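What you see is the complex with one protein chain gone and the rest in place.
The chains carry the letters A and B, assigned in the order they are written, with residues numbered from 1 in each.
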Amino acid sequence: MSQTDIEIVVDDPTAPEDDSPSVVSTRTIEIVVSLLLLALAATLGYDNWRTGISWDSTGPEPGYFPFYLSVILGGGSLYGLVSALLSQHGGSQTFVTRAQLRRVLAVFVPTLLFCLAMQFLGLYVASFLLIAGFMRLVGKIALWKSLLTAFVFTAVMFVTFDIAFDVIMPKGPLEAAFGR
Amino acid sequence: MEAFGLLVQGFGVLLTGKTLVLMMVGLVLGIFVGVLPGLGGPNGVAILLPLTFTMDPTSAIVMLSCIYWGALFGGAITSILFNIPGEAWSVATTFDGYPMAQQGRAAEALTAAFTSSFIGSLVAVLLITFLAPMISSFALKFGPPEFFAVYLLTFCSFVGLGREAKHKTVISMSLGLLLAGIGMDTVSGNLRMTFGSAELLRGINFLVAVIGLFGISEILLTMEERLALRGHAAGISLRVVLSVWKDLPKYWVTLLRSSFIGCWLGITPGGAIAASFMGYNLAKRFSKDPESFGKGRIEGVFAPETAAHASGTAALLPMLALGIPGSGTAAILLGGLMVWGLNPGPLLFVEHKDFVWGLIASMYLGNVVGLVLVLTTVPIFASILRVPFAAVAPMIVVSCAIGAYAIQNAMFDIWLMLGFGVVGYVFKKIGIPLAPFTLALVLGNRAEDAFRLSMIGSGGNLKVFWSNGLVGSIATLAILLLFWPLIDRLLQRVGLARQAKPVSGQA
Partner (left out) sequence: MRAAIALAAALCSAPASAGWEPTKPVEIVVAAGAGGASDQMARMMQAAIQKNNLMKQPMVVSLKGGASGAEALMYMKSSEGDANKVLIAYSLIYMLPLSAKIPFNWRELTPVSVIALDQFVLWDNAGGPKSVKEFIAAAKAASSPFKMGGTGSKREDHVLTVFMEQKTGAKFSYLPYKSGGEAATQLVGNHTESNVNNPSENLEVWRAGQVRPLCVFDKERISYTGKVTEAQSWHDIPTCKEEGLDIQYLMLRAMFLPGKVTPEQQAFYVDLFHKVTQTTEYKDYMEKQALKPIFLTGKDMVQFLEEDDTLNKSLMTEAGFVAK
């Protein structure tokens, strides 16, 4: 990745404010996660119960271990759920503040869009858009620097994977237009 | 000492200008594929394999083994700098390597990783040189019960280590084991937990999960706090290198223990992945200050790297002597040998002496040359951290996506990666440890298969795990480790009360 060694110096433009209001508490998240895990444990447990959970003459059936594991997982999550519900006073810890959430979304949403774009545009075009867009919009880096970095990085990836190593990556209409 | 004479002869074959050049080329290519996201060891070696088709067998194998070395060295780089382990056995390196990089000690961590890789593989090569025939007969002693005992030992060395609430460790490990079970169950040939989905048929690939859990979630976490990777690249690192080396003797117990674990698990076919975890766990368990692990302790880099590379190297032994590859990369190498009509097996050491000793000699040389090569390039790799986060973050995301996709050429894996990214973010924030999860995901299936094969073999009798000295001692050791905190406390109490009452083993 040495091609990105062009020194670009920027300072952190927006350090997160300390007094940003809390969006959700750790306790709430623990409860939600415990419930989700409980649901997962129930689903997997049911599926394994259908597969067979007994111990026959040749040892355990395919569903045996996963079934008891889902029971253990369910138990663990239930314990987590109960202890989160009971810890009334200790539950005021902040999971994420509004400023933090905004920043997490600032990277999560582009990543999500990138994954989506990849289905239609192929990996390389999507990468170019992600890098250029992210550098410009989130990093507030000069447009030409963003475009150049994105282009160089994507091009290097394309040359290494597609041309040199024959690794097949998802491609879109642009690559098709060039006959690759 | 017949081995020694043959080894000298092997060096003779290698020390020509042409082979040395090939060696350098192989190493550089190997490091390159090791660093490239998603290529890593096995894929990288597979891709470069055809390059050697037009060479003569000796040159080809020298080049291939150097690619292998390079990839081994390269794997540590992404683990430390970006928290993205390239191979399963690099996972444990991230536990302390990445925090070190965050504290601005990237160069130190890299030096530690490379040096311990060197030591680990050197010990293993020495072992191969002098004990090859004995070891291959030892490896044959491993049937399903023995395999299960080894996996059990790895799991047991893990339990009770974390500071996290116990139920969270339980959640993490059982979730990992469950997800490992998705897909085809090899023992019965039935599908399970796939809900009729063709995508889940493949099962959840370990690397895809790890790329999401560690790589993507790390981006989210970093972003939450600051817009820059913390830490600055070290200046010229000769000083750093020397200072790390000066401290090396202090960690001789860790290095020796990890080398031993690595060699032992490496020659146990398929045990290589367990080695790095076990090396790390034991270092932590027997440390005076276990709390400091996971926060950027250099010993936490030494321990898994030494073990991983000792086992990665030792894994070549069962491959050569028995034809069973100990790791993914070794498996590809095996394919390469077969193209050359060199069929690994017990006779390889007899019929192709010159080849085998040439290969072993190239391991020594490749290892030394590789160490120099990676150490001189540490500043280059460490300087990546100087690039602004807003530029590095999307590049890491792209790299993760390439990696996740390349493993199985599946778009579904991209979504899995993203999902695991969110899971990793949330789990880290509410204190559910990720290490047991990854360990379970890697070893869960193998442990279950080994257990069930043992049961089929013994007709459902659990006594099979104490049926001979080998399996019995491993299984007992596992149980002892599981209850070690309890035993430790008991011993202390007994010692304090100055009672000479013997403590009976609890099996």
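Structure notes:
One rule holds in what follows: a contact is a pair of C-beta atoms (placed from the backbone, for glycine too) under 8 Å apart; a residue touches a chain by one contact, two chains touch by 3 or more.
What you are looking at is a predicted structure, and each value in this text was computed from that prediction instead of being measured.
Only one of B:Pro144, B:Gly266 or B:Pro394 touches the chain withheld from this view, namely B:Pro144.
Checked against the full complex, the one of B:Leu220, B:Leu334 or B:Met417 touching the unshown chain is B:Leu334. Remark: the omitted chain is touched by one listed residue; of B:Gly30, B:Gly97 or B:Gly183 this is B:Gly183.
Contact between chain B and the absent chain runs through residues 29, 42, 46-47, 49-51, 53-54, 139-144, 183-184, 186-191, 198, 201-203, 205, 269, 322-325, 328, 331-332, 334-336, 338-339, 341, 343-348, 408-409, 449, 453, 456-457, 459.
Everything that follows uses one rule, which is that only the chains that are shown with their structure count from here on.
Residues of chain B touching chain A in their complex: 33, 35-36, 39, 43, 47, 167-168, 170-171, 174-175, 177-178, 181, 185, 187-188, 190, 192-193, 195, 216, 219-220, 223-228, 380, 383-384, 386-395, 397-398, 401-402, 405-406, 409, 411, 414-415, 418, 421-422, 425-427, 429-430, 432, 448, 451-452, 454-456, 459-460. By the touch rule above, chain A contacts chain B in their complex via residues 1-2, 4-5, 7-10, 12-16, 26, 29-30, 33, 37, 40, 44, 47-48, 51, 55, 57-63, 65-66, 69-70, 72-73, 75-77, 79-80, 83, 95-96, 100, 103-104, 106-108, 110-112, 114-115, 118-119, 123, 127, 130-131, 133-135, 138-141, 149, 153-154, 157, 160-161, 165-170.
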